[in-house]
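Take a look at the following structure, please.
Only one protein chain is missing; all other protein chains are in place.
Note that the chains take the letters A, B and C in the order they are written out, and that residue 1 is the start of every chain.
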Amino acid sequence: MAPTKSKGKAKAAATKGPGLGTAPDGSTTHPGEAEAGVLPHPRRRSIRNDDGIGGFSRGRLHALLREMLLYRRFEEKAEEAYAIGKIGGFCHIHIGQEGLAAGAIKPLREDDLVITAYREHTQAIAKGIAPRAVMAELYGRTDGCSGGRGGSMHLFDTSVGFMGGHGIVGGQIPLGAGLAWAIKYRGGDQICVCFMGDAAVNQGAFLESLNMSAIWQLPVVYVVENNGYGMGTSFPRVSLTKMEDRSGAYGIPAHTVDGQDVLATFEFFARLADDVRNGAGPQFVNAVTYRFRGHSMSDPVSGTYRSKAEVERQTRERDPIVILRDRLMEAGLLDQEELEAMDSNVRAICDDATDFADASPLPAPSTLYDHVYAVTNDSGRLFFDGRDRRAAAPRSRPSESGPFGA
Amino acid sequence: MAPTKSKGKAKAAATKGPGLGTAPDGSTTHPGEAEAGVLPHPRRRSIRNDDGIGGFSRGRLHALLREMLLYRRFEEKAEEAYAIGKIGGFCHIHIGQEGLAAGAIKPLREDDLVITAYREHTQAIAKGIAPRAVMAELYGRTDGCSGGRGGSMHLFDTSVGFMGGHGIVGGQIPLGAGLAWAIKYRGGDQICVCFMGDAAVNQGAFLESLNMSAIWQLPVVYVVENNGYGMGTSFPRVSLTKMEDRSGAYGIPAHTVDGQDVLATFEFFARLADDVRNGAGPQFVNAVTYRFRGHSMSDPVSGTYRSKAEVERQTRERDPIVILRDRLMEAGLLDQEELEAMDSNVRAICDDATDFADASPLPAPSTLYDHVYAVTNDSGRLFFDGRDRRAAAPRSRPSESGPFGA
Amino acid sequence: MTELTYREALNAAMVQEMDRDETVFLMGEEVAEYDGAYKVSRGMLERYGARRVVDAPISELGFAGLCVGAAMAGLRPICEFMTFNFSILALDQVINNAAKMLYMTNGQINVPIVFRGPGGAALQLSAQHSQACETYYVHAPGVKLVTPATPADAKGLLAAAIRDDDPVAVMEGELLYNVKGQVPDGEYVIPLGVAERKRSGEDVSIITHGKMVHVALQAADRLSREGVEADVLDLRSIRPLDVDAILATVARTNRAVYVEEGWPFVGVGAQIVSLIQEEAFDHLDSPVIRVAQADVPMPYAKNLEQLAKPSVTGIIEACKRALYLPSGAA
Partner (left out) sequence: MTELTYREALNAAMVQEMDRDETVFLMGEEVAEYDGAYKVSRGMLERYGARRVVDAPISELGFAGLCVGAAMAGLRPICEFMTFNFSILALDQVINNAAKMLYMTNGQINVPIVFRGPGGAALQLSAQHSQACETYYVHAPGVKLVTPATPADAKGLLAAAIRDDDPVAVMEGELLYNVKGQVPDGEYVIPLGVAERKRSGEDVSIITHGKMVHVALQAADRLSREGVEADVLDLRSIRPLDVDAILATVARTNRAVYVEEGWPFVGVGAQIVSLIQEEAFDHLDSPVIRVAQADVPMPYAKNLEQLAKPSVTGIIEACKRALYLPSGAA
């Protein structure tokens, strides 16, 4: 898919994505095969080939591959943990969409803000939340990035500019506009990147937020993770028009980028972020990707709404990790040994994350009423359930004392 | 303004509006001067000149002029009645926008459905509610078309397909889609015309409704009465784009028509209604008009948001009644005497309407709890205010017995 | 009688009504091709086709409003919210249009619509997906509300809701969908506004609705082992409300506990308690006690969530307080 830019005045030039990836030897590549590959430890620099591809140095290319591999392994771990009941509730896996987490978030500054929906584990990691803290949150533990109160759909860490993790489809879009409003109000030069699923563009909040962003020229990039489906509904079933036709109504430039091509995506977002930082105004990005798993852990991978063949073809031909791996190998920038090292490195991180999460204590019952209000006013009652709020508090266990527990 | 049709696949050809009207003698015409003109009794046919203009016969032209004159006089009456406290609450006057009430509604069939916002007195009359019943509603009387319960913003008469009369900006848009849904569901060949103000297109309901109308190809025409302002806010202050850019996002064709040119508007809607009836799918019409009065009775005509000069120029140059009157006179299709007869005829109707409204009784107190629920279930309580509902009921007065009261 | 799950019973009610009335249709997210997010509408697309079983975009305000509009024109939409949490986006259409239309039109336009879907908490769905929405639906007059707790009630009340000429909200429960029970075969309709005594006792009344009926019954069983016999009343319908049944159980036991899934502040329980004290003041030997969700957004962590939900123990304690008995293990 050639990235395109439609009506609008963005300065950001659309980047040209490479063709869909197949293994360099022409064989079809199953994503499972990626498991064979691992990466050298990031600190051990290879000197063999430092030319890189395009503007990407070998180090940067390895880092991006490793990053995506980390997301993949992390999500696989989450799936395992969910299967054995360590994780509860709704759990939406990002596998297949890693190119976008790395490609759209890694070019950002730490003080840029990211806000998104509920399929956000890897985006949270990309923005800088430690895999440990994300996994502990999925486990509902004290050391989770939301203290175990938020869970899979509500990951937050303001210290790295990750503003959640939101469960109401489209609910984060006005919030994203508001974050950008605050940046502009303060005269800052950060930007806000607001992700949403393809189904979210049919929420009224989309119109209202994009329109306000346009009239006030807010520093915000709206990114649709267009994985083709909202649960079981393909986009063409709920839209006569194409995704990139949706933002022109408000005067916001639309761009399309191939989210499975992490290099194209990275380059594109690096430039777009610069432009927005320099006053280009709000932007709309249709990032084409695919969800390799079911909608959530309770949803089968394929079913009435998409065929097994379709999913297989996508995972075979459009795996962002395989695509990059193959390009690097083809260019002689990566060998099997490096890949394997890389993989065992990220696997170790994920193993550590689950160990950490498992060891982290459940939130103390005494905290049930914490953080409902930031301020308990001097007079007046705020809670009305008639329960003794201290009664809920058991003796705190030693493991609950330190910030990282046992 | 030349009507245009932008992106889309509507078969309806846009009509070409005439230039902005000034009096045929070149003098500037104050709308007040229209008061000098009146019309022959509609049943008394003149034989002098029956050629008409374009496809409009002399009779049709006179009827349209008379219709608009009726709206104008009706609204002036309402203003008077409001000033002396006969009408309460919010009261939104349609003066200046009569071309649209006549031009968009008169081409419809009686069983077509119209739904709109709160500035709807004349639209209600256009669709077939008797001026008496509208005025009585403004007075809050039993014989009002909503029994005095709705008031100015909530006029309804299902027997003529007038579906209200809605007070929440944008709230009627999904309802309009639903009416069209019901038509299609039943396989009927009616259409639904859903009016809204220019400010309503910034409500999320607009996106959601237009999108659903598009994917389901509902027989609905969305008409923006683009009078340039939502209260004190001009459209360019809340939109970077033009009105006609707003519907393409959903694949709905946009048309622009000059609402001050009733003939162009009528022709345009006659054709569009046919097309939609024949399956052209949803349409979006940007009808350009101007509000000659304040937003509501409590709002001055001009103020911080628009200058006196602007309003004066518009009333001078863009009065739909004056424009048609002058065209007819210029073409020898109307003389002063006819105009005067026409005017005294509609004035008489409006005088009768206020007399009727004044004589109509207030709703009986005993009806306070009527029509909260259509069905009082056999068991269970529905009302919880602890008041004795029958206690509210006084003896019914004789004037309350007949459908038209005293 | 056949044993059905609650899910199947809802399906049976919709099929019963759609077979008999061509004006009934189902619209909602994933109701058609996906058979419903919780598979409540399984097989209905096949049976009725895409005209009557309709997948909506994720546009709650829009499709709820569209359904209200269709109801204004005389159709009888079943508007499914994937969960009632999302219907907060649609409240304007519920409150300002569905609820008020009949009144504003002086009786010209009624809105025979059903809003249905699961409400309240399931398991670890966290703050935005665990909300009981009764209060938002019943504050404004004009809407009726039922909360079936069993498969039989699910069938009978949903059928009644579809037939009713007013807007009726039917609040189900994700955790109820797999509950099994005997359901009458053939046409089955339970009139709105009739509460049901689910257990008989003389010592204390436990009044409740929806999912909490099951928790209340567990509490009653445990109380019984301690010699306390609770009268358990399932309101089934919040509006219309079976006031007679409420007053009767209070007159019988002179002590009452209200159990609800949602938050206490201006919750359904507050209404019932104030109604009881207004109309059965002299029958009360002790204050009516409310058991509700902890007054906090629902936390994700399993232990905190459990703590936040109304519990069997909480109900037992409340009953003991109502009886002036010492608290402690039941």
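Convention: a contact is a pair of C-beta atoms (placed from the backbone, for glycine too) under 8 Å apart; a residue touches a chain by one contact, two chains touch by 3 or more.
This one's a predicted model, so the numbers in the text were calculated from it and none came from an experiment.
**Student:** Which chains here touch the chain that is missing from view?
**Tutor:** Within the full complex, the chain not displayed touches A, B, C.
**Student:** If I consider the whole complex, including the chain that's not displayed, which of C:224, C:277 or C:311 touches that chain?
**Tutor:** Missing-chain contact among the listed residues: C:277.
**Student:** Of the residues C:168, C:207 or C:289, I need the one that contacts the missing chain.
**Tutor:** The single option touching the absent chain is C:289.
**Student:** Looking at the full complex, which residue from C:12, C:56 or C:104 touches the chain that isn't shown here?
**Tutor:** In the complete complex, the chain left out is touched by residue C:104.
**Student:** Since one chain has been left out of the picture, which residues of subunit C touch it in the full complex?
**Tutor:** Within subunit C, the residues that touch the unshown chain are 61, 85, 88-89, 91-92, 95-96, 99-100, 103-104, 126-128, 131, 134-136, 138-142, 239, 262-271, 273-274, 277-279, 281, 284, 286-290, 295-297, 299.
**Student:** Going by the touch rule given at the top, which residues of subunit A touch the chain that is not shown?
**Tutor:** 113, 115, 144, 146-150, 154, 156-158, 163-168, 171, 173-183, 185, 204-205, 207-209, 211-212, 215, 370-375, 377-384, 386
**Student:** Considering the whole complex, not just the chains shown, which residues of subunit B touch the missing one?
**Tutor:** 88-90, 140-141, 146, 148-154, 166-171, 199-200, 202-204, 230-233, 237-239, 303-305, 362-363, 365, 367-369, 372, 382-387, 392
Assume only the chains that are shown with their structure count from here on.
**Student:** Could you work out which chain's C-alpha centre is the most distant one from the centre of subunit C?
**Tutor:** B
**Student:** Where the CA atoms of subunit A average out and where those of subunit C average out, how many Å apart are those spots?
**Tutor:** Chain centroid spacing, subunit A to subunit C, equals 37 Å.
**Student:** Could you put a whole-Å number on the gap between the CA centroids of subunit A and subunit B?
**Tutor:** The separation of the two C-alpha centroids amounts to 49 Å.
**Student:** With chain centres defined as C-alpha means, what is the inter-centre distance between subunit B and subunit C in Å?
**Tutor:** 42
**Student:** Which residues of subunit B are in contact with two or more other chains?
**Tutor:** 204-205, 207-208, 211, 215
**Student:** On subunit C, where are the residues touching two or more other chains?
**Tutor:** 57, 59, 61-62
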